[in-house]
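Okay, structure first, notes after.
Missing here is one protein chain; the remaining ones are kept as they sit in the complex.
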Amino acid sequence: MDGAVPLFRMEGISKRYGGVRALEKAELSVTPGSIHAILGENGAGKSTLIKVMAGVVAPDEGRMILDGNEVNFASPAAANKAGIVCIFQELSLVPELSVADNIVISDPPTRFGMIDRKAQRRIAEEALARAGGADIHPLALVKDLPLSRRQMVEIAKALARKPRILILDEATSALTATDVAKIFEVLKRLREEGLALLYISHRMNEIAELADQCTVFRNGRNVASYAAGSKSDNEVVELMIGREYSHIFPPKPVRAASDAAPVLEARKLSWADRLDNVSLTVGAGEVVGLGGLDGQGQRELLLAFFGVLRGLSGQILIDGRPVAIASPAAARDDRVGMALIPEDRKTEGLMLPMTVRENLSFAALDRLSKAGVIDRAAEQRLIDDMVGLLAIKTAGLDIPVGALSGGNQQKVVIAKWLMRQPRIILLNDPTRGIDVGTKQELYQLMRKLAEAGAAILFYSTDYDELIGCCDKVLVLYDGAVKRELVGAEITERALISSALNIHGENAGPRQGADA
Amino acid sequence: MKDWRYWLAEQRGTLLAFGIFIAMFVIYTTNHPAGFTANVVQTASNKGVLLAFVAMAQTLVVITAGIDLSVGMIFTLTNCLASWLVIGTGIETAFGVVAVLGTGLLCGAINGAIVIYGRLQPIVATIATGAVYFGIALLLRPFPGGSVNEDLADALTGRLFGVVPASLVVLLAVVLVVWVPFSRSVLGRAAYAAGSSETAAYMSGVPIRRGKFAAYALAGLLAAIGGLFLTFFTYTGDAAYASGNAYTLFSIAAVVLGGVSLFGGKGSAIGAIFGALAFRTIGDLLFVFDFDPLWQPLFQGVILLIAVSLGAFALFRVRNRLEWFL
Amino acid sequence: MNGIANRMPKFIRRADPAVVTAFACIVLLLFLGSLYSRSFLSPEYLLQQLKVASFLGVIATGMMLVILLGQIDLSVPWSVAVGAMMACAAAAYGPVGVALAIPFGIFCGVAIGIVNGIGVAYLRIPSMIITLATNAVAQGLMVVYTGGFSPQDSATGAMRYLATGFAIPAVPNAVIIWALIGAAMVFVLTRTGFGRTVYGIGNRERAAYLSGIDTRRVVMIAFAVSGGLSAFGGVLLAGYASKAAQSMGDAYLLPSIAAVVLGGTSILGGRGSYLGTVAGVILITLLQSILSVMQMPEAGRQIIYGVVIVAMLLLYGRAPASR
Partner (left out) sequence: EPEIVKGPAAEPDCFAPWAADTQFFKFPKKEGPYRVALANGYIANTWRIQMIQTAKAYAAQKDVAAKLKEFKVVSTGEDVPAQISAINNFIDSGFDAIVVNAQNPTAFGPVIKRAKEAGVVLVAFDNILDTKDAINVNVDQKGLGELWANWLVKHVPNGGKVLEVRGVAGTSVDTDRHNGIHEVFGASGKKWEVTEVVGKWDDGVAQKATADAIATNGPFDAITGQGGDTGIVQAMIDAKHAFVPFGGETENGFRKFCAAHAADGLKCSSAGTGPAQVAVAIKTAIAALEGEVVPQSVKLPLAIVEDPNFKEGQDYFPDQSDNFFVGNAFPTCGINFTAQEIMGQTKADQ
């Protein structure tokens, strides 16, 4: 593979945003018939690089060469035309349009100048089938699909454009192992067909399974390129973060699960057809994980606790006393002291154009104000504490939070809740799209908070995380708790088999119940 | 789910508007002293169709997540222009019609250019262009007056075969010639996509600027068709500020009643047409209920309030409060 | 003293370029006006403009609050009229009525605002349409009222004093009132939790809600304040004209929106400063006045008004380029 002629080359690409150097003389070459992984910390410049490739961002300097000719893309459409297709994370599906509309969106089939709906549907069905999403109805609106299905649609959409170079920017970060496996098959097949694939992910195991070639980015430069498998995980991570890399998960305390006083308790919670008689307890100091395939009611369960769902049946108890939580305002109230790190930090956790400061203190304004007036000194003190505690990397407190890298944005979301010193912390897949270094900090923080007495309920799509962090894991299937794994029972095998709702050892991947 | 269910879900707003309109119109005609006669239907349709054109215009822009507060003024301007040009021999009249429609298209294109290429917020940009269009209308018609080819006017506001209001037929033709091709074209889809999520559309290589531009320009054209029809209906041109403004505001109400989302990306001009017809019927109901004249404006206001609140009932079905926020 | 001097440069440094340009446009407008007639620079004329601007200023303050939330209030015309008419009406009820006239007028505006707020916040009806409907209802109520209740529509002494009196020599009270309301608004927006929440909701209501904010209450309060300020604007206008009339508010809807946006506030919500609104209000008022005094015919006036607004926005009100 090393000898193959590059299909596409980037030379000396630089891009600055104000004072930030997103890319600094970056180089990359892509060969047909191979999968090229790009690794790097949050903010290393990976997304910017591929945005340049895909015509979304204009570089300040540098050249791009396709098939030996220098190219310049004025828009994503131009890049598409040249055969470069990119799957951006969550950014490029139009929510109010149907799946089929979205799949053909850049070049719909037409008859007499009008879009040919029959042809469109055929193309969509084919593409969905190829992407392994044949269960998705082409007429469904994208906004009605769960995240994991949307990712499938993204992939189908990319395939429908007949790419020569296919770029996936964290395309699997919202998917569970089963879906990932399906997609991997597709990607491998595409490689056989001679496509060039660029694959960005923070999941090392995925890269190990998939990549032929790897390039590591740090601070906007490509710092190393190597054939996949030629370096150990630890070496790679050290390249990425530029420092020594120690053990990723903090040790779990050894103790009996029963001795924790229950802080948060659910009794027979049911809601619509998404939650089915869920009962659980989370004790002080305990980290309880929620496992299972994505979309089995885990998110709804967290929302139910947080007062977002209406028409809930069953009981929620705090410190053993039943409470009615009718809104997030009630949930964060001192009597309950709950915090939720939501699913999507960009639309649910943060107000991107507002400053880091404003975002940090937003959930604690009531505490920081006297008679409605914000005590700015107190605000500053608490913010300084939090920025220090979580090591939030930011050019200042008065820049828009949207200018921070993904990982640091996530830290801001967590910090804003820690400012209230919550006793119950609900986390909805908090490490999505976050680099290893930051992840490790989060795991340690979680443990520290638990040790300080917090009750933590933690949903993750990453099984390693559940295994590494949780004292107990509840596996959900179709809205019900199918299995409770405690301590040493929490293994990958147990997680997967119970996620698929099978108990035998011959567990093969099976289609998840999802629409 | 079966295919038709998806279709139904997509058409819900339109069907609801249709239902509201039918219900109101039935109440109206069954209580009308003259009853459900060709005359009554013709009167209602002539009046309704005017707003329907303006509401269709508004729909196009609203679909792109914009708003056009100048539609009423384009309507007024083209009315004034038509009262000069749409007159004379067949050829002259035809030329006049083309000129009037072209002017509307141009006004819409100017709006589009300012909003898209000038990157201004549509609300203020169109408040400002609306003032300009009205100023020009006033230059054309400092006083109400002028004239129009009355044969054409009578034909288009009259009845076909003695029963079918010609205005409805024109409306249908416009739907078929303007709306249907647009909504199914690549540009139309671009307009929807831009309205639903501009970033996503851009990233997907959708021609958003062209799509939006086409929507604004066609909105101008549709408003001009409305203006032309106003001229047919009144035989004159009139640069009436209050009436231009009223049509703009009514068009927004009609669009919402018609199930078009003001947030963009969703809804259809067909829905807006029924929204417009329903809105007009509110006024007609005054005939059939014997209200004290001074209570009539209040009655109309209350009915409007109730009509726009109807959509809120869907809220009680929402079980996940996050759905409040789209 | 020193403190203020130290703060000034920072205050200017921090200023939004849009606001600075808007103020520059005001100077330019006055300069152009002065070419036509020296009197445009006379203190009487300028104070007169400030006084007239304060009515729009008070109304635009409420409009701004609502626009910051990403909403709009189209019920301004009849909220203004209701405020004016009801304040005058209260005066018919003896000395108590006279004393309560102003609060009663404002209260009626707040009531309209609350209906708007309930519609927007609790029933999730788009503000553009619910406020249109309440505007129609308010108009209906006033028509009924005028026709049947022998309306008293003379402004009280207090109303006249607020609008036209001089508590400080040479500075019309209306201007002082606008300054006070403006200062309060600046304080609320920059120093209070409520203000932060308004910006937060304007940027992303979902995130604000999930932060445990009762966003519906905030939206409701903002609409109530907007209704109240429109009505207060009506009260002042009634004081200025010494009487209330039905059509009083018609001329304030579009200018109040234009003023807020000319001042750099995003119509999508979440971004904007009050100083900008001040600039926008003065700009609009001056522009209207200069065109009026130049005896420009109505047609030309409308055209110039529109062109100038577009030109100014193109100068500084453009959204950032996407690439």
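Going by the order they are written in, the chains are A, B and C; count residues from 1 in each one.
Keep in mind that, in the parts below, a residue touches a chain if its C-beta (ideal position, glycine included) is under 8 Å from a C-beta of that chain, and two chains touch if they have at least 3 such contacts.
Every value quoted in this text rests on a predicted model; they were computed, and no experiment measured them.
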{"item": "Chains on display which the left-out chain touches in the complete complex", "value": "B, C"}
{"item": "Options B:I67, B:A239, B:L257 or B:L305, residue touching the unrepresented chain", "value": "B:A239"}
{"item": "Subunit C, residues in touch with the chain not shown (by the definition above)", "value": "37, 39-40, 42, 44-45, 48-49, 52, 139, 142-143, 146-154, 164, 237, 240-248, 251, 289, 292-293, 295, 297-299"}
{"item": "Subunit B, residues in touch with the chain not shown (by the definition above)", "value": "32-34, 37, 39-40, 43-44, 46-47, 50, 138, 141-146, 153-154, 157, 230, 233-236, 238-240, 242-243, 246-247, 280, 283-284, 286-287, 290, 293-294, 296-297"}
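The rule is simple: only the chains that are shown with their structure count from here on.
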{"item": "Separation of mean Cα positions, subunit B and subunit A [Å, integer]", "value": "43"}
{"item": "Subunit C residues counted as touching two or more neighbouring chains", "value": "206, 209-210"}
{"item": "In subunit B, residues with contacts to at least two other chains", "value": "202, 321-322"}
{"item": "Residues of subunit B touching subunit A in the complex", "value": "1, 3, 6-7, 9-10, 181, 184-186, 189, 192-193, 195-197, 199-207, 261, 264-266, 318-322"}
{"item": "For the subunit B and subunit C complex, residues of the former touching the latter", "value": "67, 69, 114, 118-121, 123-125, 127-136, 138-139, 142, 202, 249, 252-253, 256, 262-263, 294-302, 304-305, 308-309, 311-312, 315, 321-322, 324-326"}
{"item": "Contact footprint of subunit B on subunit A as seen in their complex", "value": "56, 75-77, 79-80, 86, 88, 91-98, 101-102, 105-106, 108, 110, 113-115, 117, 137, 139-141, 157, 271-272, 300, 303, 308-311, 327, 348, 515"}
